[in-house]
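Missing here: one protein chain of the complex. Every other protein chain is in place.
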Amino acid sequence: MKPHPIEHADASDEVRAVFDDIKATRNVPDVNNFWKYLANDPATLKRTWASLKEVMAPGALDPVVKEMIYLAVSVTNNCGYCIASHHAGAEKAGMTPAMFAELMAVVGMANETNRLVNGYRVPIDPAFDR
Amino acid sequence: MKPHPIEHADASDEVRAVFDDIKATRNVPDVNNFWKYLANDPATLKRTWASLKEVMAPGALDPVVKEMIYLAVSVTNNCGYCIASHHAGAEKAGMTPAMFAELMAVVGMANETNRLVNGYRVPIDPAFDR
Amino acid sequence: MKPHPIEHADASDEVRAVFDDIKATRNVPDVNNFWKYLANDPATLKRTWASLKEVMAPGALDPVVKEMIYLAVSVTNNCGYCIASHHAGAEKAGMTPAMFAELMAVVGMANETNRLVNGYRVPIDPAFDR
Amino acid sequence: MKPHPIEHADASDEVRAVFDDIKATRNVPDVNNFWKYLANDPATLKRTWASLKEVMAPGALDPVVKEMIYLAVSVTNNCGYCIASHHAGAEKAGMTPAMFAELMAVVGMANETNRLVNGYRVPIDPAFDR
Amino acid sequence: MKPHPIEHADASDEVRAVFDDIKATRNVPDVNNFWKYLANDPATLKRTWASLKEVMAPGALDPVVKEMIYLAVSVTNNCGYCIASHHAGAEKAGMTPAMFAELMAVVGMANETNRLVNGYRVPIDPAFDR
Partner (left out) sequence: MKPHPIEHADASDEVRAVFDDIKATRNVPDVNNFWKYLANDPATLKRTWASLKEVMAPGALDPVVKEMIYLAVSVTNNCGYCIASHHAGAEKAGMTPAMFAELMAVVGMANETNRLVNGYRVPIDPAFDR
């Protein structure tokens, strides 16, 4: 059977505690589908949320930069859900349409030149290997 | 026969003009291997350099952010040359070890959650689809 | 024109023979869409079914393990059809929700650490290279 | 500058504590290169080890099955280091040459049929979507 | 907010000029969705169209071969839109059902043997490295 979402009302105490922390941390009325599906495995739900909370917190990089990197990876991997949710997340963190346009241009070029490098079998310059 | 690099001294006028523009734009004494190999196809060399110059110029995003996005894509695709060259490029543009560490943490998490989404077949929340 | 499925009633004798062997081997009343689309190329239909029948037969690995490996690859590649069909196949072969949850956790971690390795440019330990 | 490994002798107390737990858990005299490179970011080292320890522990799936799934993903993504280290890990957990051969055959077929599905644009059978 | 298409009637002069060149070059009454979405970033629209026009023009390779290579890459990357649009493009350039069938068979085999090579860690033959 296809995985199905677990709503707050049907969640165990363990799952509900994670849901409540997500809602409080992000100041949202409900968690998004990703968490409702992960709730089928409370250990993975807990671990993934704890990791994401730590990794996406402001640090040496701005939250908007982190969200844009997340989006760049998701676009490269073609994860439709992730593209939609991190596009929204990046906008919430301050990504303007002009920033999105430049992000996409860079992601496109990187995917192109990665393959040119592969096909031309370019060896690493000694200067880049130190 | 394996593609081989074309050095400045052996390059046609057309190729040399591109090499010289790369050197002037980046203020480097020689172009890196990527360009020497692309020089086997002057049309692709010219087009790729013109595109890259336009895309990587400062704009709505800082150059260091653009280089980090380039690195995030290259790490996701496992392009060894690209990882080495854009790591160097990002550092030159200001990426500190702390910024690199956070970049890698985000790229790792994104690659993980992209697959959790795929496997759990999570449908897009209506709020992300507007 | 988009590829379209070929139903049993409209199939050539050559295609029908493959369909019948799939139905008999799997004890199902009809073949699933994958085979109906592949039937547009009888040579590929025949070759793919013969290969799959050989590869997925019980051997040194249990059928449920083979189906879970198939699912792990499909999740990594984000093939929606393949995820759905091999999730069903794995369940039929005995995958429980707890086994699915652990499978997904491993697939997620592997996709994450694969990229950490790429980005940190970790050289192979001599002990792993013998 | 290229990331470099951090050896036990040069590690901070925080890093050393993780290294010591890896050595004790796996009963090995030293940690492998992956951990020495991750040690450049103690937070990611700690989080990744804690996650991996939880995910790879025996549960509904045997350790050897988990290691083979890890290997299947790493082969699909072409992460050379990960292929080498998890091949070794799977063998330590009991993978025989016959099991490896079948694993590879399944991974190969899955990568092939994933693309046949993409190219033929096969819609999900209703039976797989419940 | 989700990216949205820009129609000819609502386009700036700069965008309209690109749209008109696409329509004239391809002899079509309207541009396809790809261009309408790219129009959100006129610089990327212009650069991408100029590049594509140059790259896809007849040269040492026939247009139908170029479209089939485009399709092979899109199938490997599982880009649904690209598969649909380049399947149509290849047919317009002369791809028959028999050619499509062989293309898919090659793409499938290549994706399979790429992973067999990864997993068996096959070193490059000296004859291929010259």
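For reference, chains read A, B, C, D and E in written order, and residue numbers begin at 1 within each chain.
The rule we apply is simple: contacts are C-beta pairs under 8 Å (C-beta built on N, C-alpha and C of every residue); 3 or more make two chains touch, one makes a residue touch a chain.
Note that the structure is predicted; figures quoted are calculated from it, not measured.
Trainee: Tell me the shown chains the invisible chain touches, ordered by label.
Mentor: Across the whole assembly, the hidden chain touches A, B, C, D, E.
Trainee: At which residues does chain D meet the chain that is not included here?
Mentor: On the side of chain D, residues 78, 84, 87, 91, 97, 100-101, 104-105, 108 touch the unshown chain.
Trainee: Using the touch rule from the top, list residues of chain E that touch the missing partner.
Mentor: 2-3, 32-34, 37-38, 40, 44, 48, 51-52, 55-56, 59-61, 65-66, 68-70, 72-74, 76-77, 79-82, 84-88, 96, 98-99, 101-103, 105-107, 109-114, 116-118, 120-125, 127-129
Trainee: Since one chain isn't shown, list which residues of chain A touch it in the complete complex.
Mentor: 71, 75-76, 78, 80, 83-84, 103-104, 107-109, 111-116, 118-121
Quick note on the criterion: only the chains that are shown with their structure count from here on.
Trainee: Using Cα averages as centroids, what's the distance between chain C and chain E in whole Å?
Mentor: 27
Trainee: Can you check how far apart chain A and chain D are, centre to centre, with Cα atoms defining each centre and the answer in Å?
Mentor: From the centre of chain A to the centre of chain D is 21 Å.
Trainee: I'd like the Å distance between the centres of chain D and chain E, where a centre is the mean of that chain's Cα atoms.
Mentor: One centre to the other, that is 34 Å.
Trainee: Enumerate the residues of chain C that touch no fewer than two other chains.
Mentor: Where chain C meets two or more other chains at a single residue, that happens at 2-3, 40, 44, 48, 76-80, 84, 87, 101, 103-105, 107-109, 111-114, 116, 118, 120-121.
Trainee: Looking only at which chains touch which, which shape fits best: line, ring, star, complete or other?
Mentor: Graph shape here is complete: every pair of chains touches.
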